[in-house]
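My questions all concern the structure below.
Shown here: the complex without one of its protein chains, the others still in place.
Chain naming follows the written order as A and B, and within any one chain the residues start at number 1.
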Amino acid sequence: MTTPVGFLTDTTLCIGCKACEVACKQWNQLPDDGFHFLGMSYDNTAALGASTWRHVSFAERPAPGGGITWKMMSDVCKHCERAGCLEACPTGAIIRTEHGSVYIQPDVCNGCGYCVPACPFGVVARRDDDGRAWKCTLCFDRLQGQLEPACAKACPTDSIQFGPLDELRARAEARVDELHARGVTGARRYGDHQPGTGGLHALFVLTDEPEVYNLPPAPVVPTAGVGRSWLSAAAGALGLAALAIGSVIFTRGGA
Amino acid sequence: MRAMNHPELETLAPPLGDGRNFDRTIAEDHGEGAAIAVRAPDVAWPIPAEARPAPDAAPSETYYDLPVVKAAPWKWYVPAYFHAGGVAGAAASLAGAIQLSRDPRLRALEGRLHWLAVLGEAAGGALLIADLGRPSRFHHMMRVLRPSSPMNLGTWILSAAGTTGALALVSHLRSRDHGAPRATLGGIGGAIAGTLLSTYTGVLLGNTAIPVWHATRRRLPPWFAALSAAGLGAALELAAPATGREARVTRVYSAVAKAAELAGARGLARSAGRAGVDGPFRSGRAARMWRASRWLGVASLAATLWPGGGRTRRAIAGVLGTAAAVLSRFAIVEAGRHSAADPRATFLPQRAGE
Partner (left out) sequence: MAECHPVGFRWVMKAKERGATIIHVDPRYTRTSAVADVHVPIRAGSDIAFLGGIVHYVIEHERYFRDYLVPFTNAATIISADYHDTDDLDGLFSGYDHGHYDEASWQYEGVTAVPAAGHKEVVARLGAGKVGKVDDGDLESAFRAPRDDTLQHPRCVFQIVRRHFARYTPEMVARTCGVPEEQLLRVARAMCDASGRERTAAICYAVGWTQHTVGVQYIRTAAILQLLLGNIGRPGGGIMALRGHSSIQGSTDIPTLFDLLPGYLGMPHSGQAHSLDEYLRSHRSSGWWSELPKYMVSLLKAWFGDAATRDNDFLFRRLPLLSGDHSHLETITEMADGKVSGYFVIGENPVVGTVDGPLQRKGLRKLDWLVVRDFAPTETAEFWRSSPEIDRGEVRTADIQTEVFFFPAATHVEKDGSFTNTQRLLQWHHQAIAPPGDTRSDLWFAYHLGRRLKQRYAATTGERDLAIRALTWDYPTVGPTGSPIDEPSAEAVLREVNGYHVATGAPVAGFTELADDGSTACGCWLYSGCYAEGVNQAARRRPAAEQSWVAPDWGWAWPANRRLMYNRASADRDGRPWSERKRYVWWDEAAGKWVGHDVPDFIADRPPSYRPPDDAQGLATIGGDAPFILQSDGRGWLFAPSGIIDGPLPSHYEPQESVIANPLYPQQCNPVRLEWRRRDNPYHAAARDRRFPFVLITFRLTEHHTAGGMSRWLSWLSELQPALFCEVSPELAAERGLHNRGWATIRSARAEIECRVLVTRRLRPLVLGGTVVHQIGVPYHWGRIGRVRGDVVNDLFPIAADPNVNIPESKLITVDIVAGRRSRGRTAVIDGPTAIGGADPGPGAVLRRDLPGVGQIDDHPAAQQAHHQHRPPGGSGGGGAQATPPRPHGRRGNT
């Protein structure tokens, strides 16, 4: 395995141009998702989906001192260290690549759809017409060719940065310190030390609570509690057995 | 794509195409997403209609009230499978208990249970395959053994239950001449697999990011066990003889199962309430389904306990009980859909350290 790589998306540099969203669609040859006017600021694609692998959100918020702020963020698959989708996948279609990314093999996926609710970030989606689950591949084909992912390449302000994860972590930390020193008190890292998912391979620098960007504040990989769930399932199974045996035993007498 | 090359221009409408904006006669289609089959662009729309923000919605702490997590994309096949598989599993376990009792009076019941198990498992398998996005690849489920995936283990459990159930049925049919049920490999194995088949689906739901399922992940499997038993009880009330030992077994089994199911459901809803994610049980379509299933369950329990052994009473109990069991499965799946659509259900428990 080569050095794990990933994204650092610095929202303080994002101008919401959506170049990442379009570059992603173009490079990966993704179809459009239809034309819907949503009336949600400049966001008309709403969320990450089966054929939208980068999505730019626009949150209009009142500014603390009056006026307004406009928070933009380019969202993407987090390629979690402990990935809910990967752990939930029954076919082994979802794998961890040599780049540390989480990849859905379209030739293996049988479209059970279980990875969809298993993702704590709502990233993976299944298209009904195609039948399979799709998401960001971290531009696996480009990585194989020593190229950075299309979104990072297209980002004009370097809001999306691509590189070795260790480097990005250090950069995120330094960036937040710098922003604090500059008086951007709301600046924070996201996805760096996230116990619930073992850390993310797509880090973010935010200036507000994660909820503002539609990010879960403390996501947990669902399979973290799978052992206990199985224990309670075993209890249920025993109960079922006891009920069966009991109902046979306790009705032995009589005519 | 160049409009001039297309006769559709006559209508001033650009060709719909597949929404990809490239001409496959010129460009290579090797992109990571080029394989996505597109029938209509809107199919990919990631946000369910009920989750779209209301016009003039007041600013909130969420992102336009859009969901954080995505609902399971399952169709009606899956809750139907939960019921079919659950009943089949419970049937297999009861058949196993009967085999252990070696009571000849229960031989007919054992036979019915084997049939129920095999049919349920077969139907369950068919439903699961039908729900797949790529049904022809159903066998990919068996490519790996992945303990972290309840879906994967469930496939193995269903396969085991199906195999053993079939064995048990064959043994039972071949032992026609013998009076008393006796323990067979298929029967006992099927019983064990059956208990797991009736409960693993609870694990399956619990191990998702859907708030209401995730918060109740330790309540779901036992409740599903009880729900399966209640479903079986109702089925037997419709199918088993009205008198004799078989009727007594059926009635006791049914009564206890229905009571346990009601208790389990109550505990589950309370547990969701404690986590702050019981919205789907309180309002909306899921809540209406849930409440209806509760009343049906109570009514069917009352019918089971009602004195007398009349056919009508049993039929009422069976119909009500089956309706309650099926509706419960659909209600819990629908609750998941509603829960996924509500961003607060995702945010609040995480903020509370759940």
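Here, a residue touches a chain if its C-beta (ideal position, glycine included) is under 8 Å from a C-beta of that chain, and two chains touch if they have at least 3 such contacts.
Predicted model only: the values in this text are computed from it and were never measured.
Student: Quick one: say which of A:39, A:163, A:196 or A:246 touches the chain that got left out.
Tutor: Looking across A:39, A:163, A:196 or A:246, the contact with the absent chain belongs to A:39.
Student: Of A:3, A:144 or A:157, which residue touches the hidden chain?
Tutor: A:157
Student: Identify the residues of chain A touching the omitted chain, counting contacts across the whole complex.
Tutor: 12-13, 15-19, 21-22, 25-26, 31-39, 41-42, 44-45, 60, 62, 67-72, 156-158
Student: Which residues does chain B use to touch the chain missing from this display?
Tutor: Touching the missing chain: residues 1-5, 9, 12-14, 19, 21, 23, 26, 41, 55-57.
We take it that only the chains that are shown with their structure count from here on.
Student: List the centre-to-centre spacing of chain A and chain B in whole Å, with centres computed as mean CA coordinates.
Tutor: Result: the chain centres lie 26 Å from each other.
Student: Within the complex, which stretch of chain B touches chain A?
Tutor: Residues 18-22, 29-47, 52-53, 55, 59, 61-64, 66-74, 89-90, 93-94, 96-98, 100-101, 103, 106, 131-135, 137-138, 140-141, 143-144, 146-152, 154-155, 191, 194-196, 198-200, 202-204, 206-210, 213-214, 217-226, 228-229, 244-245, 248-249, 252-253, 256-257, 260, 336, 340, 343, 346-347, 350-351, 353.
Student: Please name which positions on chain A make contact with chain B in the complex.
Tutor: 25-34, 36, 38-40, 43, 46-53, 57, 59-62, 84, 87-93, 106, 108-114, 116-122, 124-134, 137, 139-141, 209, 211-220, 222-223, 225-226, 228-230, 232-241, 243-252, 254-255
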